[in-house]
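Note that one protein chain of the assembly has been removed; the remaining protein chains are unaltered in position.
== subunit A ==
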């Protein structure tokens, strides 16, 4: 029932939810010695899957180190990166939900339903 757009939006929402968990963990450990901040690269696996026109077949995103400077305590959490990234993720998430809901609205119209 879902086309490429809706499947891609749902996969992106999964990736953003996982990234949100990683960000929360980074922020919670901003004062932990030797803690290395991490994020995920769901866009890469989703882009590859979209090239094959099979977003549902996107591989599970890898957890990778956030490219930031490690401080004297061995901690690489950059609070600005995390908080601004969190805002961007929020906008990205809202865009995905809007896209998904638009498709659902089209389905409703196609089925002759009313809003």
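As a working rule, a contact is a pair of C-beta atoms (placed from the backbone, for glycine too) under 8 Å apart; a residue touches a chain by one contact, two chains touch by 3 or more; residues count from 1.
Just so it is clear, contacts and distances are computed from a predicted model.
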Chain not displayed: protein name in its UniProt record ("Polysulfide reductase, NrfD", "Flagellar basal-body rod protein FlgC", "Peptidase U62, modulator of DNA gyrase" or "Branched-chain amino acid ABC transporter permease"): "Flagellar basal-body rod protein FlgC"
Among A:5, A:29, A:44 or A:68, residue touching the chain not depicted: A:29
Residue touching the undisplayed chain, where the options are A:4, A:56 or A:97: A:97
Contacts of subunit A with the absent chain, listed as residue ranges: 13, 16-18, 20-25, 27-36, 38, 40, 63, 65, 79, 82-83, 86, 90, 93-94, 97-98, 100-102, 104-105, 115
